[in-house]
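Removed from the display is one protein chain of the complex; every other protein chain stays in position.
Moving on to chain A:
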């Protein structure tokens, strides 16, 4: 049965994460995972004249690395699934215009990474596509300008705020064997527990992450220790302990297996407030570091739960609460079955 429980899909054939590509900005490259990225830029402009073009370059190069590693060309890909944080997902739209792969734009805020990966695996499993690329990007300066204040504005930010990751991640999904299998995906539902503070997205997203993780464990009948790692997208140092406590109260103890991409990507002494966030946060950590760890055998089973805050600056100023979502994908070492 491809459907497990209420929210989880089990892929029937062997679906592989055939290749990945990651790009990252200067602060990310100085972080603990700096050498797991395919390409890093020491300048936030990435050689472009404005931030939006820089973000496009990040996504273009991430896809380029992803394709080059398996000697594929754009023409070999059947579907391109992509999303980013900018209005109307313009970064993805322009990249899709350049690469001329049939395209579906996706938006799940920072959860877009696992949203595209889940749909990519679904399309390959169902036979509607043989090769699918899923890609996401985010850029600190484009996100700052859209969601907060001008980048050089001197207004202080609270400690609960997060720092948008500059980078992009791309994944090639196919039935072509690789060391990493995509086993299951759990689609989350919008969870809104009444947080209005856009400078505290960790608290807003924690219930969504806990909901999706609990739904996944219930659907599959597993316990958290089935996984070597349950990694959330960008709950930060504020949301992570909240999500852990929420899960503990639901009867799942994730202590010891839980980590957060937003805390893994930066060193604690980097000036990133509560941690990293953004669509690229979970993408570059998963497609870079975690993919390497699975391929090298250090990790066997990983449940990646990307979390997203589905708000816009306008509704936020209208004092609306922040609707949040989390989507999870199970990655497994192909040799470890």
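As a convention for this text, a contact is a pair of C-beta atoms (placed from the backbone, for glycine too) under 8 Å apart; a residue touches a chain by one contact, two chains touch by 3 or more; residues count from 1.
Rule of thumb we're sticking to: contacts and distances are computed from a predicted model.
The protein name that UniProt records for the chain not on display, among "Cytochrome c oxidase subunit 2", "Stage V sporulation protein AC", "Succinate dehydrogenase subunit C" or "ABC transporter ATP-binding protein", is "Stage V sporulation protein AC". Of A:28, A:200, A:219 or A:332, it is A:200 that touches the chain left out of the display. Set against the missing chain, the residues A:68, A:159, A:189 or A:267 yield one that touches it, A:159. Annotation for chain A: contacts to the undisplayed chain at residues 49-52, 145, 149-160, 193-195, 200, 203, 206-207, 237-238, 241-242, 245-246, 248-250, 271, 274.
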